[in-house]
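Right, I'll just put the structure down here and ask away after.
Every protein chain of the complex appears in place save one, which is left out.
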Amino acid sequence: MSTFLTILIGQILVNNYVMCQFFGICPFLGVSKKFDTALGMGLAVTFVITVASFFTWLVQNFLLVPLSLEYLQTLAFILVIAVLVQVVEMALKKLSPTLYQALGVYLPLITTNCVVLAVAINNITDGYNLLESTFSGCCAALGFTLSLLLLAGIRERMELSNMPKWMQGFPGALIMAGMMAIAFMGFGGLI
Amino acid sequence: MFKPRLFPGGVHPHEGVNGKEVNKGNAIRELPAPERVVIPLSQHIGAPAKPVVAKGDHVLMGQVIAEAGGFVSAPVHSSVSGTVAEISTVKLCNGNETQAITIVNDFKDEWVELHPAEHPETLSQAELQSIVRGAGIVGMGGATFPTAVKLTPASGKVIEKFILNGAECEPYLTADHRLMLEKPVQIIDGLRLMMLSFGVKEAVIGIEDNKKDAIAAMKAACRDVEGIRVQALPVRYPQGGEKQLIYAITRREVPAGGLPIDVGCVVCNVGTVYAIQQAIREGKPLVQRVVTAGGLMNNPGNYLVRVGTRVRSLIEACGGVKPEVRQLVNGGPMMGVAFNDVDAPITKGTSGILALGPEAIDPPEGPCIRCGRCMRHCPMKLLPVHMDQNVRDENYEEAERLGIMSCIECGACTYVCPAKRMLTQSFRMGKKVIAARQRAAKEIAQKAQEELKKEQEAAGKEAK
Amino acid sequence: MADTSKKLTFWGTFMNGLVTENPTFTLMLGMCPTLGVTTAAMNGVSMGLATTFVLVFSNLFISLLRNIIPDKVRIPSYIVIIASFVTMIDLMMQAYLPDLRAVLGTYIQLIVVNCIIFARAESFAAKNPPALSVADGLGMGLGFTISITLLSMVRELFGSGSVFGYTVMPASYQPMAIMNMVPGGFITLGLMMIVINAIKKMAAGRGRREEGLA
Partner (left out) sequence: MQQMQKKLIIASSPHIRDSVTTRRIMQEVCLALAPAGIAGIVYFGVDALKLILISVCTCVLTEYLYQRLMNQKVTAGDWSAVVTGLLIAYNVPASAPWWIPVVGGVFAILLVKQLFGGIGSNFANPALTARAVLFISWGSIMGSYPVTRYMEDAVSSATPLALLQQDPSQVSVWTLLIGNHGGVLGETCAIALILGGVYLIIRGIADWRIPVSFICTAFVCFLLQGGFDLALKEVLAGGLLLGAFFMATDYVTTPTSVPGRFIMGAGCGLLLFLIRAFANYPEGCSFAILFMNVMTPMIDRFTMPKYFGEVKKHG
């Protein structure tokens, strides 16, 4: 039980992939202009990472390790993720057109979201079992979603304030992210 | 005992110049009729009245000089006896231009033949409505909505309760206060007649409890009348706002975009009810009203003024204004309209003429510091902070979603804003834009529908 | 296609990647390594060069195979090509530069999802001949290298008082530790971007003026 609590707090607050480790910055900056878009992206990423964590663990332990092909980890994982994203996209299109309409546009972007690969690799490095891996993936994704939503909220608010022109867009978003990261630093050592 | 509930928000502005209430103790005096009266044809919300007299005609006091121009409209009566001098365009205090009939007073004050109701206690709804319509009565609190229309509920809606607004719509104004002190019996009588006619069992008179004497006078007047009670209300602007008053008395929220009748209530100003009583009992149309001349007047007071009297006469009767005056306001300081033409006529809706000093000059706007005061003080529980940002960003859809159309423009947010932002002003503009857009959208939809109809018809013909 | 209307030269393509469409400051691509490894100038350079290596070779191969790969499976194919080179450089670094590999950590493996590489493969290499693709890879790669080296120099200067490991700040300077941490990365990049945008705007203004005079 305590392992799961550690993973939960760790992945969401203490080692938040975006705010504390610099992963997934591209979508973090790119898809945080509007709150609703950020929410859609967050949900899509959460879904993909959770499933990807599950499958990459299987691939690692039932394919790469028995065949002593660990050095092909990067290649294997990214392929799994790419295929997965494709499958998820097709499945969504068939099974839930409404959900597909909401999340569809974000799905292709997820392949190059490094959080997905980083979580998969870190799950192996940290020696988690299958359940822990999946849970950790889910939590990491929630952490990503949280930081994405926080930034989107701030950016939406800033849109209406009188921020100088040259701050608008990425420079402003980066400095906002910096302040957010300062806030997240307070959690250091919580686990 | 029923405890009144304060509506959310609101402010408590000082009640007069330098925080002193100057007019409470001034009894209503009659302002002598002027040599000429300029009676505008559009003194109400809705279609302007249509003149029925011509230049040179002799008219009597109370004679109809213009007929109602539609359902939502009201006739206009002469406030003096004399000769019609001209029919011309004038500028009103609220900045609107309208047709007006100028009458030269012969100072005889000859009334037309008056027709008091023969059986006032058993009037049918239709009879009462026609008396009210014929007397040209409009909402006297300042809204000037034709009262007869208000008293004609849409089918399916039933009036359960009359609410009398004795809360005085704005600070500085004392016209209603004085009327309640001096004519309590007539007001109660009018209210009783209305209740009898509509079969309404309950009426509440809401009075702010800084007017103890008025509460006492009204209580005394309605002691023997069943179903009417006086409700003392906390002092808080805008207590006189229709929706706020209903909430304070009945705890019912009028739905956004709805009318008081949606919660079974009809709200009338005490002045309006007095006018209705006069129309029923005496047959007199609405030709004069009580106006508070306040602020930086040399001798402020409450005057009974003939409709059509120029503001200049009122100011002169008050001994002129003090030298530091920078603004003249038609109405109260929170919602009144500033004007600069002292020759503008006083109308049925003029509750007060105020002279304000340098405090009326808008201080420079600072950036919003998000203190949230405007939200706490908004009587409609809106979010002025967010609405203002969105309006200024021309993000009208979001502003509309935040409920900007429910804004009653009471000015409470602007009053309390420490950064002195012009919030109400910004909402007024936003509302205008949104209303214009809605109209445009409606027109487009209508056009499309018509075209569709035509096409269908054409198709139908071809099929034949 | 816009690309064909104007004849692309090797040099022009190279400079385009290096300056005009600088991946970091203009395209905002590849942000994760840009921020993640730039605590010291040396890391920046190595990360930049590793990325350049992958970029050049993946561009070359994708360009060579651009007419063979069916459109349907192009994304998985690109990924396989890119991932192969990433695995190569990862193994090479583990063998020859183990210390550096330890510092850069997962970021080396993550070059595979660096959007610069993917974006160039998709938008340039798949449509242009090999030589130009190599030029593009070189330009983009070096543009990326220069940007992250600049960023890491600033961060190292304030965060450790040194540049490329050589102490430059006076002895009394108390290093600003936050510059080596996540917030420092975000804020420094944000500020640098403001400066670069300002310089660009000034340059553009001057360009317009000169045109006007001519």
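Going by the order they are written in, the chains are A, B and C; count residues from 1 in each one.
One rule holds for everything that comes next: a contact is a pair of C-beta atoms (placed from the backbone, for glycine too) under 8 Å apart; a residue touches a chain by one contact, two chains touch by 3 or more.
Because the structure is predicted, anything quoted here is derived from the model rather than measured.
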| item | value |
| --- | --- |
| In the full complex, displayed partners of the excluded chain | A, B, C |
| Touching residue (missing chain; options B:Ala175, B:Ala217, B:Ala248 or B:Val329) | B:Val329 |
| Given B:His58, B:His115, B:Lys212 or B:Lys420, the one touching the chain that is not displayed | B:Lys420 |
| Residues of subunit C in contact with the chain not shown | 174-179, 181, 183, 187 |
| Chain not shown, touching residues in subunit B | 7-8, 11, 13-14, 243, 247, 253-258, 312, 315, 320-321, 323, 325-329, 331, 333-342, 356, 359-363, 366-373, 375, 379-383, 385, 402-403, 406, 409, 411, 414-420, 422, 424-425, 428 |
| Residue ranges of subunit A at the interface with the undisplayed chain | 35, 149-150, 153-154, 156-158, 161-164, 167, 172, 175-176, 179-180, 182-191 |
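Assume only the chains that are shown with their structure count from here on.
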| item | value |
| --- | --- |
| Of A-B and A-C, whichever chain pair has more C-beta contact pairs | A-C |
| Rounded Å distance between subunit B and subunit C, as computed from the means of their C-alpha atoms | 69 |
| Centroid spacing, where centroids are CA-atom means, of subunit A and subunit B in whole angstrom | 59 |
| Length of the line joining the C-alpha centres of subunit A and subunit C, rounded to whole Å | 22 |
| Subunit C partner contacts - residues on subunit A that touch it in the complex | 19-26, 29-30, 71-75, 78-79, 82-83, 111-114, 116-118, 121-122, 166-167, 170-175, 177-179, 181-182, 184-185 |
| Touching residues on subunit B, where the partner in the complex is subunit A | 367, 389-390, 393, 395 |
| Residue ranges of subunit C in contact with subunit A within the complex | 28-32, 34-36, 75-76, 79-80, 83-84, 86-87, 90-91, 106, 109-110, 112-115, 118, 178, 181-187, 189-191, 193-194, 197-198 |
